[in-house]
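For this view, one protein chain was removed and the others were kept in their places.
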Amino acid sequence: MSDIPDSSTVPTKTVDGVHYHQHDVVIVGAGGAGMRAAIQAGPGASTAVISKLYPTRSHTGAAQGGMAAALANVEEDNWEWHTFDTVKGGDYLVDQDAAEILAKEAITAVLELENMGLPFNRTPEGKIDQRRFGGHTAEHGKNPVRRACYAADRTGHMILQTLYQNCVKLGINFFNEFYVLDLIMGEVDGQKRPAGVVAYELATGELHVFQGKAVIFATGGFGKIYKTTSNAHTLTGDGVGIIWRKGLPLEDMEFFQFHPTGLAGLGILLSEAARGEGAILRNSEGERFMERYAPTIKDLAPRDIVARCMRTEIREGRGAGPNKDYLYLDITHLSPEVIDAKLPDITEFARTYLGVEPYTEPVPVLPTAHYAMGGIPTNVKAEVLQDNDTVVPGLYAAGECACVSVHGSNRLGTNSLLDINVFGKRAGDNAVAYVQTADFVPLPDDAAEFVQGLIHQVSTATGTERISTLRRELQESMDTNAQVFRTAETLNQVTEVIGDLRERYKNISVQDKGKRFNTDLLEAIELGFLLDLAEVVIYSALSREESRGGHFREDFPKRDDEKWLVHTMAYLTGDAHSADAGDHIKLSTKPVVITNYQPMERKY
Amino acid sequence: MAEQTTGVLPAPNVPRPRPSRFQGTLYRGREGMWSWVLHRITGVAIYFFLLVHILDSALLRVSPRAYNAVIDTYKQPIMGIGEAALVAAIMFHALNGIRIILIDFWGGGPKRQRLMFWLVLVVWVILMAGFLPRQIGVILSEF
Amino acid sequence: MSTVLEERPAAADAIQKFTATLMIRRFDPDVDTEPRWQEFSVEMLPTDRVLDALHQIKWEQDGSLTFRRSCAHGVCGSDAMRINGRNRLACKTLMKDLDIEKPVYVEAIKGLPLEKDLVVNMEPFFASFREVQPFLQASSKPDKERLQSVEQRARFDDTTKCILCAACTSSCPVFWTDGQYFGPAAIVNAHRFIFDSRDEASEVRLDILNDKEGVWRCRTTFNCTEACPRGIQVTQAIAEVKAAVLRGRP
């Protein structure tokens, strides 16, 4: 079901029930990154956006707190400080050239969104208002600075809506509820290039091949490898998984961010904006424990640090509740007017899902799996890399699925909405420039064969294992063993679980045998991606014997710049289906780009 | 898509959906919906009464006898009950009409629509309480 | 301060589970000629959402049960459905807020073509959204942001919250009649731009909505306002647009 049907959303031909389309630029994913790219690409090239969800259902809409840019609308600020904070926040694993671009282009990115209509909150002078956020400081760490541009606690919602509105304005062709399941690669002059993608149309169960000169991946994260997560049910990392299965590398997969303040037990996020507006984390004794760990910026320390401090508090018996297993986020000292104006949605979540009234009661919180720092490696032009420095011409990635790497080992809050806008735009621009000179890569005759096989195999599966059981076992094991704190022992444990699950996955059953809206089938396929990605995450985490940012090895609690100031690159080699990860994953390293800031100890 | 310019969208050519089926439970609307249902029903009822009423009044032009003959039938007790229902309908329709007009033109209307619905009912009950005893008296006097 | 919370989430494990009955209106176009009601029993906690119940059925009992969902906390707008006769988001409706002594009736939203189980065709809904020109139209090209006062920003705040879930439009008795009415959601999204001080095309949108199928078809039944999971004062927004059409400007 296409969104704006006109001649260009009609297939060019249909062969053996497979529909063929041709567009200069094919964008996979209609979240913030995908639509930002589409807005750049649409006016200059024939563009198709393929998304497994209606664009406005993408998880960018769940983002709450803000988008960083050193506009200096309320306090002195500049992009150089922002760059520094990003680098330090990422525990120096950030590629500094990319961070510089991110911080510099942030300013235009925000202004462009405003120009497209985004309703930011305003200062009394009518300018875009800004608020504090974790890890964002003035003068290289001196004190917190107001850098996050926001629209109440619905910034992501506004970004997603604004971008969709502008896509409507431009008449972009959307293919909604189309699941991309394969990337078709071809070769030109001995060089790998994308030829197109294959998608499964949810409504009809039919396959569509989209031939494109350039392909942009913007499929978002894969938080569903965890049980307790702020991520949507649909964030199963399909895009990253497809790239992986194509033999292209994945970067820094061991770094997964845990957000300190998820609603206890549920994982629904309470934005860091709460702490930006003055909320305080307290333990069972009512103590503001962050004062002990980060005396300067306290509750506004970066997420990896806060999440670890919280886990430590709980371990040391200062958790609240009957089982002493959660902490409190306290905003009772803020006036209800401020809360209503600046944090309306998250207080509503607390009321709806926990029955807690945030005006008067502190809210139970726990760290929740939140953001994948790693993903598809790209350069600053958003071009996908096939090794440390060779690009795949015509293939781009942007947003959470990509790893530029501007987030290093730990992303600062508000830098992701920024990332999707800056690098989404770059992906669009570069793709348009590329398609001016490039030709279509010929499609093989059996373009859809792999997906046909996959679907056939899964839909006729009559094994004995339930998808949901396997998924739950994976998620639970990840939650206990690959959390904020990890050790070789716990990681080995989850490795075993994954190996076992991968075996059992061969024996699954799918109950829905129909063609229309077969979400049962898709959940099975998504689980396949989750298993693949979890395996890479764990394998990379086992190998990195140090603690940095979001990856904290209790058996190696120190950062080790001598050995580990490098990105991890994981490649799929050998037999993808062998039970032992070591048989089919090969790891190597990629140097970190360091320009201005030499690694220092990270203190706040 | 260079040819697609700002604001001008191609006419969506929505695929013709398969026959839809959506009976199922009755929608559980609240005051707003039920007041509208009543408004609509009373409106139609009054309309048909009005048609008849104009026609019978036209008999005035024919002859006093014809008119009185018809009007006499209105004086039957059964018609008296109908008349009471008509007045009840008109009163509800009129009061709720005021409520609708307030919702439309008074800034505070939409917020207070539910309260206003209950007010409509209260006023309606009061007015009917004033009217019905007399009407019942009239009906009974016919026996 | 910890008193209030003594027996909250963690204690939930210990809390009594109960069995709830769900009546779900199923429809598979390839098999059924008519939708049919099917009964399921699920083990639930009071704090579970209806979405959790649907997941439990799909994951443990009948994998063919089909519904849309994504975020699971009321921000993506995927899972509007009719629960006990009213439009709601399954992920924002807690079991404890329903009368669980009786079966919980779950069916697709009304007025859009039913595709399968709880899934309806959303195209017509998005088509009318697109028709109101839901995007900022401003000719000036400032170097920085366009200024907008706090009050001007507040003017249209309510309608910026819309997540396009269709709970409103599919609760509207006028929309049910023939499906030609623009519907509250489209008007809400027009409102968001009509009253945005930066926009220059309000008149165009007012003209679009001053149509046979536009604002005048609204009969102020308030179902939309009651249904909106974002708490948007939908009918009020429609009334404001009507007033603006009469005035000829926002």
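Each chain gets a letter, A, B and C, in the order it is written, and its residues are counted from 1.
Throughout what follows, a contact is a pair of C-beta atoms (placed from the backbone, for glycine too) under 8 Å apart; a residue touches a chain by one contact, two chains touch by 3 or more.
Convention: contacts and distances are computed from a predicted model.
J.: Quick one: the chain not pictured, UniProt calls it what, "Phosphoribosylformylglycinamidine synthase subunit PurQ", "ABC transporter permease", "Succinate dehydrogenase" or "L-cystine import ATP-binding protein TcyC"?
T.: The record for the missing subunit names the protein "Succinate dehydrogenase".
J.: Touched by the hidden chain, which of the shown chains?
T.: When the full complex is considered, the omitted chain touches B, C.
J.: Pick out which of C:40, C:105, C:156 or C:181 touches the chain that's been left out of the picture.
T.: The one listed residue touching the chain not shown is C:181.
J.: Can you say which of C:103, C:173 or C:229 touches the chain missing from this structure?
T.: If we include the chain that is not displayed, C:173 is the one touching it.
J.: Given the full complex, what residues of chain C touch the hidden partner chain?
T.: 111-113, 124-125, 127-128, 131, 173-183, 210-214, 216-217, 242, 245-246
J.: May I ask you to list the residues on chain B that touch the chain which is not drawn?
T.: Those residues of chain B that touch the unshown chain are 11-14, 16-17, 19-23, 26-27, 37, 40, 43-44, 46-47, 50-51, 54-55, 57-58, 60-61, 63-65, 67-68, 71, 74-75, 79-80, 83, 87, 90, 94, 97-98, 100-101, 104-105, 131, 134-135, 138, 141-142.
One rule holds for everything that comes next: only the chains that are shown with their structure count from here on.
J.: Whole-Å distance, chain A centre to chain B centre, using C-alpha means?
T.: 56
J.: Taking each chain's centre as its mean C-alpha position, how far apart are chain B and chain C in Å?
T.: About 30 Å separates the centre of chain B from that of chain C.
J.: When you check chain B against every other chain, which residues touch at least two of them?
T.: 6-7, 9, 12, 14-15, in rising order.
J.: What parts of chain A, by residue number, touch at least two of the other chains?
T.: In chain A, the residues touching two or more other chains are 1, 4, 168-169.
J.: Considering the complex alone, what residue numbers of chain A touch chain C?
T.: 1, 3-4, 53-54, 56-59, 61-62, 110-111, 114-117, 119-128, 151-152, 154, 157-158, 161, 165-166, 168-169, 203, 232-234, 263-266, 268, 282, 284, 286, 320-323, 325-326, 328, 330, 332, 345, 349, 352-356, 361-362, 364, 466-468, 510-520
J.: Which of the residues in chain B come into contact with chain C in the complex?
T.: 6-7, 9, 12, 14-15, 17-33, 35-36, 100, 103-105, 109-111, 113-114
J.: In the complex, go through chain C and note every residue touching chain A.
T.: Spelled out, the residues of chain C in touch with chain A are 1-2, 4-12, 28-31, 47, 58-60, 62-64, 66-78, 92, 94, 115-117, 119, 121-123, 126, 130, 133-136, 138, 141-150, 152-153, 156-157, 160-164, 193, 196, 198-199.
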